[in-house]
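Removed: one protein chain of the complex. Kept in place: all other protein chains.
Chain lettering (A, B and C) follows the sequence in which the chains are written, and residue indices restart at 1 in each chain.
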Amino acid sequence: MVSKVTSMREAVERYVSDGCSLAVEGFTAFICFAAAHEIIRQGRRDLTLIRMTPDLVYDQMVAAGTARKLIFSYLGNPGIGSLHAIRRAVEQGLPGPLELEEYTHFGMIGRYIAGASRLPFFPLRSFSGSDLPRVNPNIRMLTDPFLGEQIAVVPPLNPDVAILHAQRADEQGNTQAWGLLGVQKEVAFASRHVIVVVEEIVEPALIRRDPNRTLIPDMIVDAVVHEPFGAHPSYVQGYYDRDNQQDQAWDGLSREPQALQDWLERWVYGVQDRQAYLKLLPPGTLERLKPLPVRSEAVDYGGYR
Amino acid sequence: MVSKVTSMREAVERYVSDGCSLAVEGFTAFICFAAAHEIIRQGRRDLTLIRMTPDLVYDQMVAAGTARKLIFSYLGNPGIGSLHAIRRAVEQGLPGPLELEEYTHFGMIGRYIAGASRLPFFPLRSFSGSDLPRVNPNIRMLTDPFLGEQIAVVPPLNPDVAILHAQRADEQGNTQAWGLLGVQKEVAFASRHVIVVVEEIVEPALIRRDPNRTLIPDMIVDAVVHEPFGAHPSYVQGYYDRDNQQDQAWDGLSREPQALQDWLERWVYGVQDRQAYLKLLPPGTLERLKPLPVRSEAVDYGGYR
Amino acid sequence: MSSEYSANEMMIVSAARALAEARSVLVGVGLPNIACNLARRTVAPDLVLIYESGVIGARPARLPLSIGDPTIVSGAAWTGPMPDLFLYILQGGRIDAALLGTAQIDRWGNLNSTVIGPYEAPKVRLPGSGGACDIAINARRTLIITRLSSRTFVSSLDFHTTPGHTDFATDVHSRAVAGSGPELVITDRALFRFAEDEGEMELASLHPGVTKEQVEDHVGWPLKAAPEISSTPPPTPAELKIIREELDPEGLYR
Partner (left out) sequence: MSSEYSANEMMIVSAARALAEARSVLVGVGLPNIACNLARRTVAPDLVLIYESGVIGARPARLPLSIGDPTIVSGAAWTGPMPDLFLYILQGGRIDAALLGTAQIDRWGNLNSTVIGPYEAPKVRLPGSGGACDIAINARRTLIITRLSSRTFVSSLDFHTTPGHTDFATDVHSRAVAGSGPELVITDRALFRFAEDEGEMELASLHPGVTKEQVEDHVGWPLKAAPEISSTPPPTPAELKIIREELDPEGLYR
């Protein structure tokens, strides 16, 4: 089989086009900022950005003018504060208008599951007594054919492209992850194209010695990008911690459009790739973010001949 | 916290009562024959036996007269042949009548998911063009409120008791399994009581060094039974192989009611527990079933202080 | 150590005490996180800490900055896909208690965390539901934790993000689906419960040194009072010791 390994630049050029719908997922963990920054550098426009928690990664993409619409369930900088660029777009239409399509976390999860499963809808116990169905016609009620009870349903969500970060994959795209798995598996199966970005590319034999650890099988992966620290300032379990200093700094500078543009100039437009970005980090940053080792036990699958 | 470890006898006495619904699950793998044999020894009656693939384990329980009803999707001895005791019950009403409630594999999976999720129904693309909905009123059609398409739905399934075999657990019931996970997780969450039976009881610290490997959390586990080789003649990945000799022998002897009763006398009624059963196996059986070692790599979760 | 205590510490111990008998709790960040860990060390030693991000039986080695902090994963009993958490644990009815914050709350315990002003053109765009609406509908008990302020305790919400007991007053039918409504509102000045009959919020307990009038001044509707109003016991030295020495040594939430 031919290897799917490619550069971030090539992967974005090939799969992320103007106007497409894109899910760079990861619940606080595994958020691929390296991909977001490359998309900004390549000047993509009119994207529909899909994430449960838009987080800094979409605050930056909105500030850079890549987005037309947001599909989400929680607009915040986890544990820190607001997403000021997105708030400016929503509250003041700056730099441009931003369409919002809003759910609860469970609603987004249901949409991803339906999308991955080719189901016409997914039922869930939520939304009743909330105004969300009033402002989002995709949230509907259905009568259960067994007991006649009312239950909410949401339609499938099928992003054009998913970009998912993980610890490791082989060259074919068999991808293993541990830590907060979020909705990574569901998004991968729901999307038309899947780009996996990993800290390490490993031998297929290593993946195949622990098949239960494989989150995403190669058959649904289009491209594999090797990008160490590609999730910074988000984190990768066991590899590096969340860089709360940069996240906190963002809370301050992003309140000021000019300061935000200066930040993008320096950290995104001013570098050609993630390696150059890493060189801009204060000395000792990566060492500071490195966790202590806490290794799992190996398990035995047995050889059956 | 107080340990949930108990003997198979106590676990069955406490949780499996006459007339209850019981799921001893496991798709070819992890089938807990030790529990089934203890239930037969304790003379339980009128059970509703739930399994996707009733397999030898329920053929034996039906032959012993424990069952009133079967909820299932495939009646066969995998790769070998028929389940003759169940066939006699269905075709000739011997030793007694047996009620059947029948689905496809996907239908059973949907019922378990709905049961685990407290959903009033689960939708799936199946059953259309089949006679199954005609003979099973639990299979209904529903109109999707978005595109108006017809889709099949099945109701939740909530067994009174689930008995699930796995490689290891801690004394609280945090259970780790690898290999064919089947519907083990869904059945556990769908059931009112959960008994886990394991090859090894391990320190909580070992479980907690690999939390993504935990299939069933202790909060839903009622009892933990330590029963090495408790799944024989089924298998446990990495611990022992399926004993095809005993499975093939069953295909022959189970055609003959008297031979079958003699088998139950020797292997079930004639022993007091699984340890005594293992002593009856031909010398070298357990060695013959032992696979070669194929160990996974350890992974690092990191310590974050 | 001084027996002086902060408003936050009063809220933390009130929340922790409300978790007695709970076997499982869905943990938030900040005060709720400290409250849940305090409960484990005092009134509910077997309390299972669950995070909606997909963690059961967490043993965080540091104070988590968010519910997605890697410290909640290392050493946990179970970590898995968020669909498992929302389908099998939350909707499955396995969460005994959950703590929610809010930007606005009305007399029925309905919550707004979505917008200030009209939805289509908000003055302030808030984070939105996240899991709040899902949690209020599916957790067995919901506790609200927020500071008492007339900006928060309003007569009418700008947006209904999360249902409270409103269904008593309006649509009875959907109530079964809309959960049981909040049980307790924990603030820095007082505790509030909801009347059995119509589910309206009532003053249940005053913190030390706080008067009924001071509370009423910060509530945007004529506040009802419970048949008898108790006075909240202040934090004990033992509770304060655990908070200050173990749970928040840096005093981030002091």
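Just so we're on the same page, contacts are C-beta pairs under 8 Å (C-beta built on N, C-alpha and C of every residue); 3 or more make two chains touch, one makes a residue touch a chain.
What you are looking at is a predicted structure, and each value in this text was computed from that prediction instead of being measured.
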{"item": "Among shown chains, those touching the left-out chain", "value": "A, B"}
{"item": "Option touching the unshown chain, where B:171, B:241 or B:297 are the choices", "value": "B:241"}
{"item": "Residue of A:250, A:277 or A:301 touching the missing chain in the full complex", "value": "A:301"}
{"item": "Contact with the hidden chain (one of B:42, B:128 or B:272)", "value": "B:128"}
{"item": "Contacting the left-out chain in the complete assembly, out of A:7, A:136, A:150 or A:214", "value": "A:214"}
{"item": "Hidden partner chain, touching residue among B:75, B:119 or B:268", "value": "B:75"}
{"item": "Residues from chain B at the interface with the omitted partner, ascending", "value": "27-29, 53, 72-76, 78-80, 82, 86-87, 90-91, 102-107, 109, 112-113, 124-132, 135, 149-151, 178-186, 235, 237, 241-242, 244, 291, 294"}
{"item": "Interface with the unshown chain - residue positions in chain A", "value": "1, 113, 116-119, 172, 174, 185-186, 189, 204, 207-209, 211-212, 214, 217-220, 301-305"}
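As a convention for this text, only the chains that are shown with their structure count from here on.
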{"item": "Mutual neighbours - chains that touch chain A and chain B alike", "value": "C"}
{"item": "Which of A-C and B-C has more C-beta contact pairs", "value": "A-C"}
{"item": "Closest chain to global C-alpha mean, per-chain Cα centroids", "value": "A"}
{"item": "Chain A and chain B: spacing of chain centres that average the CA atoms, whole Å", "value": "37"}
{"item": "Between chain B and chain C, centroid-to-centroid distance (C-alpha), Å", "value": "40"}
{"item": "Centroid distance [mean C-alpha coordinates] between chain C and chain A, Å", "value": "29"}
{"item": "Residues within chain B bordering two or more other chains", "value": "118-119, 209, 212, 301-305"}
{"item": "Contacts with two or more other chains, residues of chain C listed in rising order", "value": "55, 69-70, 73-75, 79-80, 87, 91"}
